[in-house]
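My structure is below; once you've seen it, I'll send some questions.
Note that one protein chain is taken out, while the other chains of the complex remain in position.
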Amino acid sequence: MQAQKQSFLHKLKRDKYLLLLLLPCALYYIIFKYVPIFGVSIAFMDYNLFKGITESDWVGFKYFSMFFNTPDFWPVLRNTFLLGLYKLVFGFPAPIILALLINEVSKSFLKRFVQTVSYLPHFISNVVVAGIAVMFLSPTGGVVNQLLNVIGLDRINFLVEASWFRTIYITTDVWQHIGWGTIIYLAALTAIDPQLYEAARMDGANRWKQTLNITLPGIAPAIVIILILDIGKILEIGFEKVYLLATPATYETADIISTYVYRVGLTQGNYSYATAIDLFTGIISFIFIIAANWFSRRVSGSSIW
Amino acid sequence: MKIWKRKMGMVALTTIMIGTLLGGCSKENEAKEGNYESAALGKEITLQMMTFSHTNWPYKENWPIYKFLKEETGVSFKVQPVMSDYTTTMNLAISSGEIPDLMMVNSLNAANTHGASGAFVDYFEHLDQMPNYKKFLEEHPEVKAAILSPEGKNYFLPLYGLEQQSRRSWLYRDDIFKKHNLTPPTTYDELYTVAMKLKELYPDSFPIAVFNGLSPLINMAPGFNTNSGYYYDYDKEEWRYGPTEDNYKKMVEFMNKFYTEGLVAPDFMAHKRKQFNDLLLQNKAFIASDYIGIMDELPLVLGDKASEFSLDYMVPPVGTPDGKSQNVFAGLQSDGFSVAANSKERDRLLKYMDFLYSPEGIELATWGKEGETFTTENGVRKFNEDYKEFGDLRTKTGIATVGAHTVLDMTAYESMYSPKMQAAMKIVSDHETKPQPRLAYTNEENEVLSMVGETVKKFHEEQIAKFILGQKSMDEWDNYVSEVNKLGVQKVLEVHQSAYERTQKFLNEGN
Partner (left out) sequence: MKQKWNWFDALNAVILSGIVVACLYPFVYMLAVSLSDSAAIASGEVWLWPKGFNLDMYQYVFEDGRVLKGYKNTLIYVILGTAISLMVTALGAYTLSKSKMVLGKPILMMIVFTMFFNGGMIPTFLVVKELGFVNTIWGMVLPGAVGTWNLLIMRTFFMGMPQELEESGKIDGLSEIGIFFRIVLPLSKPVLATIGLYYAVGMWNNFMGPLLYLRDADMQPLQVILRNIVLSGQFTGTEGPVVGDIVVIEDGLKFATIMVSTLPILLVYPFIQKYFVKGALIGSVKG
């Protein structure tokens, strides 16, 4: 014990400059994240805004059991999870593929052009995105249905068919964020030593082989970390776009946790219930990220901690 | 190093905790008696007010209306204008213990919840200081019934007048109807026939413009003598749930027919206002159910071509023999005003608010000041020529914006409408439902409403949507009724019933 303590103090002394550099960041987390974290206790109270946390009554797990017992619980959880999962399956690899494709463009002017244009949709607000979706998917004048018509398929009333909701959501999501997501990978590409490519070419490796053996391993750390973080975000699906794209006919697939919270009026002031639901999804997400991190460390050797 | 950091954390934490506690303490002193002397008019004071500020007439410090009010009462305001997410801003102010003296609250429920915890003044305790407000409530018992708390108190000063602007109505393209020699329908059968006829004339069209999920059903329901939610049946004197009634089924059958025949846009549920406007403006829809105001507002969009487009008021069609030719009238506005219980100038402020309910106050809030905002010719008042329409008046003067009035005399603004709209406004109230009672719910009741009520609502909307779209056969209606009942319709009805009885009891006691 004594020896351990000794070495701990020794390490502290050894790393004093590093710890000094960490200080601003640590202070930030303490002040803005850990001091307010007492707020999670709201989930176990009948929180009264005016009385504040110190004066409100404790109610234990009341709000948790309320959430678990509503008939909406399972559908909402399932829809959130599935939507998040599909978002991961399609939304995660898309920017990597696009980054690799852009990387293969040899003319630097074209490269820049494609890159710049591809991240434009990131700046379009969800309201406008939903508006564009309604316009494109209209069963009467919409481009998509006109195309279906041309190739001899029946028109589809996309926005009122529950089975189409996830496809529409994921498609617009990929479209919105594919270009923006490439930035991180393109930054990672800058760290690859050009000599590696030259050596590979000497060995007669074609472009596919080069991509597989040099480019991908080069950006692998970035890929892994983003995958782990994305897995942690599976249940985190924003309210706005879902709300804008959903119709009563698609509730079956479109009602998710955040729309439930909105629907039940929790944004209007029932902070206890909303916090309880938040805490619940937080626990699940935390489990997800710990599992992903553990798995990644076993398989790829790289991990967050 | 680590220890030092922890210390820092503790220091920060304690600072915050102490701050929170102090905040709590200052709140406890709020019940202290106010200073009556300062209630005398004359001494000029400036108070804090938080209010909603509309994008189209954003708050300006130099609005003349506040100047006029100050001249009259000696009270002026440091305004915190909130343009979006009002609920959040309001809740933060309450939670931080820094409640402005006067605050707009955007629901009766919010006023009651925070009022009961001690944040706001109960006006009923101060009615002796507010004779005009007292009189106003006596003259408008329906308003009084809609502003009580579940304990029979009153933390919510109602706004009165502007709700007339947001009336719903049926509208039709009178120019197109005239061109083809069609008459506006009075029943749903006629509506169906005339829409079929229009569809024949304009195959690309969806003659009936409706949008936004199932909200069109709200205004259709009176024609079938039902309601799209829980409602008080004034004839039978009982609370009922509309969406399981046979009449509601008939309405859904009509909607299904409209959908199948292409009389409404196939994706109308996904349409927002933009798509709705586009259909009307592009001559692809000729009959609409919406706010009456679009009669004047929509043509403005067309600019020079406005003369080729005309909407007019249509008497609501009737669907069943017991149906009523009525639009839904929502009644009182949801916004109101609350006075902070710990306001240092509480009595002065109550007096100020009371002034706004007095005849002079209403006149001032409605018209502004003679010679500045209006003139009188031959005993008839007229707003200055500078103000082109109602919105323009609001933008330039602040008249009829939230925070600058409680009661407005809406007849003053009639001259600013188009002649067509003026004519419509004269008959619109003959075709309107009596507003549903607005009740005050206890916390337990609110929980039932949000938990059971929302589950029921979601299921009902989903099922009705499927019936309308033909994704579900009407044969399964009975099945739907029993399913939705199983989710707890009765429980929600009981909440309404008991809240209603409670309100009635308070009203009767008051007399």
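As written, the chain order gives the labels A and B, with residue 1 at the start of each chain.
Keep in mind that, in the parts below, contacts are C-beta pairs under 8 Å (C-beta built on N, C-alpha and C of every residue); 3 or more make two chains touch, one makes a residue touch a chain.
In this text the structure is predicted, and so the values were computed from the model without any measurement.
K.L.:
Consider the whole complex, including the chain that is not shown, and state which of A:70, A:103 or A:140 touches that chain.
P.N.:
Looking across A:70, A:103 or A:140, the contact with the absent chain belongs to A:103.
K.L.:
Please pick, from A:84, A:139 or A:179, the residue that touches the omitted chain in the full complex.
P.N.:
Of the candidates A:84, A:139 or A:179, A:179 is in touch with the missing chain.
K.L.:
Touching the missing chain, which residues of chain A?
P.N.:
Contact residues on chain A toward the absent chain are 8, 11-12, 14-15, 17-22, 24-26, 28-29, 31-40, 42, 49, 53, 98, 101-106, 112-125, 127-128, 132, 175, 178-179, 183-184, 186-195, 207, 221-222, 225-226, 229, 232, 271, 275, 278-279, 282-283, 285-286, 289, 302, 304-305.
K.L.:
Which parts of chain B face the unshown chain closely enough to count as touching?
P.N.:
2, 15-16, 19-20, 54-56, 58-59, 80-81, 83-85, 88-89, 91-92, 95-96, 159, 162-163, 165-166, 168, 211-213, 215-216, 218, 272-274, 277-278, 281-282, 290-291, 293-294, 297-298, 300-305, 330, 333-335, 391, 394, 400
FYI, only the chains that are shown with their structure count from here on.
K.L.:
How many angstrom lie between the CA centroids of chain A and chain B, rounded to a whole number?
P.N.:
Between these chains, centre-to-centre, one finds 37 Å.
K.L.:
Chain A touches which residues of chain B in the complex?
P.N.:
Contact set of chain B toward chain A: 1-2, 5, 8-9, 12-13, 16, 20-21, 23-24, 27, 87, 91, 94-95, 97, 107, 109-110, 113-114, 117-119, 213-214, 265-267, 269-272, 274-275, 443, 447, 450-451, 454-455, 458, 461-462, 464-466, 469, 471, 487.
K.L.:
Which residues of chain A touch chain B in the complex?
P.N.:
Contact set of chain A toward chain B: 12, 16, 19, 23, 26-27, 30-31, 34-35, 46, 48-55, 66, 70-72, 130-131, 134, 137-140, 157-160, 245, 247-249, 251-252, 255, 263-270.
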